[in-house]
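A single protein chain has been omitted; all remaining protein chains appear in their positions.
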Amino acid sequence: MFIEKARFESIEHLENNIHLIKVYSPSIAHSAKPGQFCNIKVSETDFPLLRRPFSVCNVEGEHVYFMFDIHGEGTKLLTKKISGDELDILGPLGKGFDYEGDFDTAVIVAGGLGSAPFPFLTKYLTGKNIFSFVGGRSKNLVIKWGLQNVLVSTDDGSEGFKGTNVELFQLKTELYQNKKFRVFACGPNPMLKALQGLCIAKNYDCQLSVECAMACGFGICQGCPIEKSDGDGYLLVCKDGPVFNPKDIIF
Amino acid sequence: MFIEKARFESIEHLENNIHLIKVYSPSIAHSAKPGQFCNIKVSETDFPLLRRPFSVCNVEGEHVYFMFDIHGEGTKLLTKKISGDELDILGPLGKGFDYEGDFDTAVIVAGGLGSAPFPFLTKYLTGKNIFSFVGGRSKNLVIKWGLQNVLVSTDDGSEGFKGTNVELFQLKTELYQNKKFRVFACGPNPMLKALQGLCIAKNYDCQLSVECAMACGFGICQGCPIEKSDGDGYLLVCKDGPVFNPKDIIF
Amino acid sequence: MKIDLSITIGKLKLKNPVLLASGTVGYGNEIAQYTDLSKLGGIVTKSLSLKPRKGNPPQRIVETPSGMLNAIGLANVGVEAFIKEKIPFLKELDTTIICNIAASTIEEYVECTKILEPEDTIKAFEINVSCPNVKEGGLEFGNDTKAVGRITEQVRAVTKKPLIIKLSPNVSRISDFAKVIKQEGGDAVSAINTLVGTSFNIMTRRPKIKNITGGLSGPAIKPVALAKVLEISRNVDIPIIGIGGIMNWMDVVEFMIAGASAIQLGTVNFINPNAGVEIIEGLKSYCEKTSLTKLSGLTASYQI
Partner (left out) sequence: MKIDLSITIGKLKLKNPVLLASGTVGYGNEIAQYTDLSKLGGIVTKSLSLKPRKGNPPQRIVETPSGMLNAIGLANVGVEAFIKEKIPFLKELDTTIICNIAASTIEEYVECTKILEPEDTIKAFEINVSCPNVKEGGLEFGNDTKAVGRITEQVRAVTKKPLIIKLSPNVSRISDFAKVIKQEGGDAVSAINTLVGTSFNIMTRRPKIKNITGGLSGPAIKPVALAKVLEISRNVDIPIIGIGGIMNWMDVVEFMIAGASAIQLGTVNFINPNAGVEIIEGLKSYCEKTSLTKLSGLTASYQI
């Protein structure tokens, strides 16, 4: 874990106005694992006050990539960076996906910006079958960049299957049913909750990457609790997660 | 007086790392007079909260120029602007210099960034003799840009006369003594105070442009008082000034 | 969609809930160059005292993170000059004029109110019991429920106009003050005035503000102001005018949800003197998007 003064290299606009930034950040590049995130200082002033958490989207050599859309003031400021700017990044943080062990098929379920961690994970899945169920409210909110074997769903039917990606995942059982598969998911809480119910009911091997408001990102503020399913209080999303076994948590 | 969404055109680095910015701001360009200032929103966020006051340094056609040095966070943010950015400017504000009336010689006394309003004033002084006494703590704090017949003084003697510009002005009486002259001054308070004493004692025709902390810049916050010499309370630097007759105020 | 933005506070009717706060709009004339005051719910004039006040020596203001400190010291022209010199301009404005009064003694509050009462231009009084920047009275009144009760009672006795008391946030339980005000016949409370703050020059070791302390305003104090409005709203049945750090229409919606019937814009006027008009447009769009036909329906609509 580092506080790295990274060098901002470039910003690229992907389809649907998604931003992909590339930073030169050797320490983080060398140590990051898929599913981990970084907490980024988006400005050089004290405003906005808090860092902003972003999944490690990809790593190439000593460069790290982050993917985002303009959400509020913080992400807007990020889009104003220019090549050569210093970017203060804390990371890599949290526990990433467990991509080891016995499975031959990886099923990715990504909603909206939940696609962000998967280009990096995909790299670590060489030799496996991969299916990526990518959903969005409508066509321009579906993010396929860096993903393989993409199956699209949209709430409004403007592209692919009309419905949620969890529904589509349920419909396409033939793709994974008879394989040793593991589900990797990231997206809004309602999506994760639906998937959680399904995976627990069917006893699927599944990992959920959860989002929530954070201050520190490394366990000192206690600001990011998620309820434990055993009734014994809370886990911390930043430290104990952001990736959880669906059986361990309650949304 | 306007709230103008001006277009940032360019930033130029003058000698001694002074910044000169050029904005396309037609309403302000058409109405500004020398000695007036504008209150500029340096960021697109609510931080820093207050606008920053800057003298109108020059006007060319529909373009307005401001001159500054990096002082704190606000001026630093200004240097980050790029061509095409929108700059929210309130102005022109305050009462400028009185350059009308019966005088044939203009004596400018400028300390540090107090040079800022004079390129614009100089334009309105065609046909007059102009002498510009420009002072700074040392060589790299003397700003001569856009001024005519410059006489330099530095506190440390690194350029020109060793001493203050007010002392130099006092020494060089031969330049203006026998003329119908008027003194125009801008700079730090101690400089203005010294000059005020001198001009009142000798009954010189003189105008001082004063700086102070401001919030609104147009008379609604009462944040910028300067004491009246008649004992009857305060004048407002933003509305009643920033240019004052030395007889009217007490520093 | 036709949206009703109007608001009532006791007998006071406003075309919309957006008022400009005392001390941040002068007597209306300077700001009128930048904005159309007739579109606003109203303006609250700079605190008036019986005699003119010069105010504090400089430095009176300093910027702080997302806020500013001020110690103007209630610089004002006094009631007499106000009536002679300021009312004629205010009278012509097509907006509601609320007159704010500050004083050092209960008698002075009463005296000021009596003198101003006959002026038809003034549609309501806002009594400032909470200015942190004057030595006599001011803050001391604002921290004492009994004193605030007596001021309310005695000013109530000399005015038929709507009576609003402006509260200090520098207290443990602001709702105790609202209770007393309601009991003594006040029509509404304004919350909040500025928080006491200070700041030092680290080279000279002097306070940056000559008055030593000043009042903190601006977005920095918004969460505190919202909590005070919510506390009053949950404990006392009295109309609330919400104030503190409002920069945009979203902030106004937050204040109304928390319990405010109307709101006042302070510091934002210094940065964007047209903010009030822009906020009203924003409120309209919000109503349209959320199918709200009566904006006042937002007041105290918190889901807790």
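Note that the chains take the letters A, B and C in the order they are written out, and that residue 1 is the start of every chain.
Here is the rule we use: contacts are C-beta pairs under 8 Å (C-beta built on N, C-alpha and C of every residue); 3 or more make two chains touch, one makes a residue touch a chain.
Predicted model only: the values in this text are computed from it and were never measured.
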Contacting the left-out chain in the complete assembly, out of A:26, A:188 or A:219: A:219
Residue among C:73, C:207, C:239 or C:266 that touches the chain left out of view: C:207
Missing-partner contacts on chain C, residue numbers: 64-67, 69, 143, 170-173, 195-200, 202-207, 212-214, 216, 218-224, 226-227, 230, 245, 250, 253-254, 257-258, 286, 290, 301-304
Residues from chain A at the interface with the omitted partner, ascending: 1, 3, 41, 46-51, 90, 212-227, 233-234, 239
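In this text, only the chains that are shown with their structure count from here on.
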Farthest chain relative to chain A (centres taken as mean CA coordinates): B
Centre-of-Cα separation between chain C and chain A, whole angstrom: 46
Inter-centroid spacing, chain B versus chain A (mean Cα positions, whole Å): 53
Inter-centroid spacing, chain C versus chain B (mean Cα positions, whole Å): 36
Touching two or more other chains - residues of chain B: 46-47
Multi-chain contact residues (two or more partners), chain C: 65-66
